[in-house]
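Here the complex is missing a single protein chain, while all its other protein chains stay put.
A and B are the chain letters, set down in written order, and residue numbers restart from 1 in every chain.
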Amino acid sequence: MSINNRLSAPKGLFINRDKTVKFEFEGIEHEGFEGDTIASALIANDQWLMSRSFKYHRPRGPLTMAGQDANTLVQLPSEPNVLADRTPLSNQLKVQGQNYNGSLENDKDEKLGLAGRFMPVGFYYRSFYKPKGVWDKWEPFIRKKAGLGTADLTFDPIHKDTDQYYDKAYLFHDVAVIGAGPAGLAAALKAADAGASVLLVDENPILGGALSYHRFDVEGVKAATLRNKLVSRIEEHENVQILTNATCNGWFTDNYLPVIQGTRMYKVRAKQCVVASGAFEQHVVFRNNDVPGVVMSSAAMRLMSQYAIKPAQRAVVLTGNDDGYLCALELAENGVTVPMLIDMRAQADDLILIEAVKSKGIAIQNNATVYEAIPSSDKRHLAAVDVRGIVGKGAVAEGGVTIPCDMLCMSAGYMPVYQLLCQAGAKLSYDDMSSRFSLTNLVDGLHIAGSVNGVHELELVVKDGEYAASKALIALGLEDNNHNTATQVLCTKQTNFDWPIFKHPKGKDFVDFDEDLQAKDIVNATRLGYRDVQLVKRFSTVGMGPSQGRHSALPTARLVADATNRTVTETGVTTARPPFVPEKLANIAGRIFSPQKRTPMHKRHLELGAHMIPAGIWRRPAFYGDPKNRDKIIQQESQQVRNGVGMIDVSTLGGLEIRGTDAAEFMNRIYTFAFLKQPVGKTRYAVLTNEQGVVIDDGVSCRIADDHYYVTATTSGVDAVYREMTKWNAQWRLDVDITNVTSAFAAVNVAGPIARNVMNKVCNDVDFSNESFPYLAYREGTIEGIPVRLMRVGFVGELGYEIHMPALFGEFLWDLLMVAGEEFGMQPFGVETQRLLRLEKGHIIVSQDTDGMSHPGELSLDWAISRKKPFFVGRKSVDIVMARKQTRKLVGFKLPPSAIKPKEGHIVLENDRDPTCAITGNITSSEYSSTIGANIGMAFVGIDQQDVGNTFPIRVDNGAVVMAEVVKLPFYDANNDRQEV
Amino acid sequence: MKLMNCPLNGPRNISEFVYGGEVRPMPNQATCSDKEWADYVFYSDNNIRIVKEWWFHSPSGYWFIAERHTASDEIVKTYDSSELFSERVEFNAPDDQPAPVLQTEGLK
């Protein structure tokens, strides 16, 4: 690094000259300063070539020095597509170029540019769609050519031991100010002074925006003075939180703003938001306008002011506004020879400025443009520009002069940084006469200030910031509308040249640098019929690259408008969507929240070797043992329940308390069955239909007292059932309290022919004899002083007791029961075994054996519907659908054990002869049963396939068809002899 | 993310709420036609206007009413459901409702 290359202070606001940083680029060691970006350090080392363009592999160097272009995309060891002009240098950083074949300096794919005329706009769409299959051949090749960078597949976004920990946090403020340029600083200061809590966000390492690089006056003192004044006050203001190196990456409803700062994404909630995002300087379209050394004027000024880099030896300025003159002054004052300032306008307005430029020995050429940039013989850098007179809109004179130079600074005008505002629904308009933009139709709570608002004169920019803050303060009630001092400003400064586009017959006059799109590509798209700017974008890919149209949107709109005889306002620009800058997946996929529910016995299941599976948000034991032995274990566990005693954790079962004088009336209205006369101490099956008459849940209702029911619901359904119940009662206004007690109770089912022995041993205050505690009865008792609710239910088809206990005792009682059951050989069983056991018994599981169309008739639940009561939810629909001709029925089926076992979801066919026959149903449950000695299951079948003994075809995997026989349900113990003992 | 002002809990992220459908009067099941019932169950007007909707604040288990504009998505106001539903609702015995004929049974 040559220190001589750096300008003296106060130039170099970003850098710390006391700290040298060593880094590597393409294997060569370089030095920079702390505060340098990769790009600024490279330029300080005369390394302008940083990347190869996407399509033609043309040499590219920095264009904006502000991360607004894709020309500086480089590869870091663990991260591709890093913007070199945004990313700070760090010690020993190893940087590589990307998207080349060979080396960055000698890219074998550079010749692709020569074949450019064979790759017209829409090339891919038009070339690879026929013959059929050709795309499959080309795709790997194209992907390889087009791929950018190499991702680190071992990357862990939540690596706790390093600072590589990506997470999110909320931030709450009265006012969020996006952009800390003069407008943003003024707005933040005014809001904070009035007592609002203010968040100030800027993507740069220091505050100031344009004040940190732009020149606003001939003397070149205004920016620094104002910056010092505003920044010193802001930094010590206790009401202001400052986030630098932070990007507001989108606007979402009610000022919900994602602001990314390093590894953290802030989810900002601002009551009011002021967008002072500034404006993007625009380039001039001419041949070879992408050669390294051709830059925005603002880039040259950033290099000088922020990084103290003398950017060139000989620089030419091409401008369409006064800012080019200020750039020329800045260059000249920092030792750069400026042979010529080319002004596309016929005449500049500011005579003082003209005189100042002339006094530096700079020739001013009006009514002229650069027609072509001429690269050096190795094509790596700018060598000269071909200057021509302008003779009409986009037309140049025949002959011109060639001026040798190593830099060209372009100032064609500014495009407001409208992205966040348009995401909020603002309308961007362009006045074709004045070439000015305006943003209107802002939502409440969103304000705009500074150059994004078309205000460019420094004094007015500050006033505009204050005016925006004032509007925010009035909305917050912190300022009185009648006493505010800020007023709306009007800026008439002309910054945009109306037609900075000079097409060249040989092309390479780039509109979009990201996608290598030339002026003719845009025009050709319109000729192919794509008149709408949105369609032009999709066909040509203009604006789809990393810079998202920051520079291509305006020339595209102008070219499309021109080619279709419309105005730019009529043409419009493409929709701006979040994110504003490319967002790392790690920012989204870093620390995330995936809630999980566990029963109080969870640890015990793990100790017992349970294979845990998700059941909705819950974790449940599928069975106890190695999943490799699943089938065997399930049969073992089921035989244990059929022949001895088993215990299953059913804590996930939903539970609802229905209490109050209207409890019975409420139950009667919600569930299909009759509940008014349900005796205390008895349970009753409860089916829930929705208003469409579809079965949506079921459970067991226990009547604890005249005015008290405890009703269970399915694991996955209980939250929705609770919502439905409370919603209905918000309308009915019955005297009833509804409480979701799912988590308050842990529960187990002790089941098997000798279950009573276990119960007798643990619970002494309940008589478990069949006479005193019969099938379907409900009792309460205590175990070791713990109150328990007991139900004699038969879900698995054996003598069984469900024990519901307050949750904090769940683990204690599980342990106690396991010990008590030891002498009876009791073993735990899992949910998959339970599914088999209940299937043998013919019990349905709502949502497994039912779907969004299943009404009670299809499920043979007619018996669970009371027609003697005036109302239940869904009654009218149930009556209507059940009176119509039925189309399907849920039946039990059986196949020999040797047959292929159908899977849940396999389809039932009308017949096995015609492969195109109708689908009449589907398999809902299927399992091998060692008790029955057959593959058994439940399936929806066509209404004329439902008769017992009938066989029906099932299409299983690979298109094979197996025949199953309809069997009367249940498969097991039809007379309930085993559970009513 | 959108905010909604819960009458009980104040402004909250919309993700804390569950939508409960439009507030619509239920026709009298005992007297309405099947078509009227189907209209109530299956069809919604889907007009551009302010609609009254049920919303549920999940963390507090609270149902309330929100008035929302279907085009702008602006939530105009929210209030307790008792403002619309203050009277106990009764259902009378369906004397004139014939018992439905079950086709399933008939086919067997």
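By definition in this document, a residue touches a chain if its C-beta (ideal position, glycine included) is under 8 Å from a C-beta of that chain, and two chains touch if they have at least 3 such contacts.
Here is the rule we go by: contacts and distances are computed from a predicted model.
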* To do: Pick from "ABC di/oligopeptide transporter, inner membrane subunit", "Thiosulfate oxidation carrier complex protein SoxZ", "Aspartate carbamoyltransferase" or "N-methylglutamate dehydrogenase subunit D" the UniProt protein name of the chain that isn't shown here.
  => "N-methylglutamate dehydrogenase subunit D"
* To do: Consider the whole complex, including the chain that is not shown, and state which of A:S127, A:N367, A:T739 or A:N757 touches that chain.
  => A:T739
* To do: Have a look at A:R789, A:R835 or A:K869 and name the one touching the chain we're not showing.
  => A:R789
* To do: Would you indicate which residue among A:A475, A:I754 or A:A807 is in contact with the undisplayed chain?
  => A:A807
* **Contact with the hidden chain (one of A:H237, A:R314, A:K360 or A:R591)** => A:R591
* For chain A, residues in touch with the removed chain -> 160, 167-172, 197, 267, 269, 591, 593-600, 602, 617-618, 651, 657, 659-660, 679-682, 704-706, 737, 739, 741-745, 765, 778-782, 784-787, 789, 806-812
* **Residues belonging to chain B that touch the chain removed from view** => 1, 8-9, 12-13, 15-16, 57-60, 62
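The rule we apply is simple: only the chains that are shown with their structure count from here on.
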* **Gap in Å, rounded to a whole number, between the CA centres of chain B and chain A** => 31
* Report the residues of chain A in contact with chain B in the complex, numbered from low to high. => 252-254, 256, 669, 691-692, 722-723, 726-727, 730-734, 740, 857, 862, 867, 870-871, 875-877, 879-880, 882-886, 889, 943, 947
* Complex contact set, residues of chain B against chain A -> 1-3, 18, 20, 29-30, 32, 34, 37-38, 41-42, 54, 56, 61, 63, 73, 81, 85-89, 91-94, 97, 99-104, 107-108
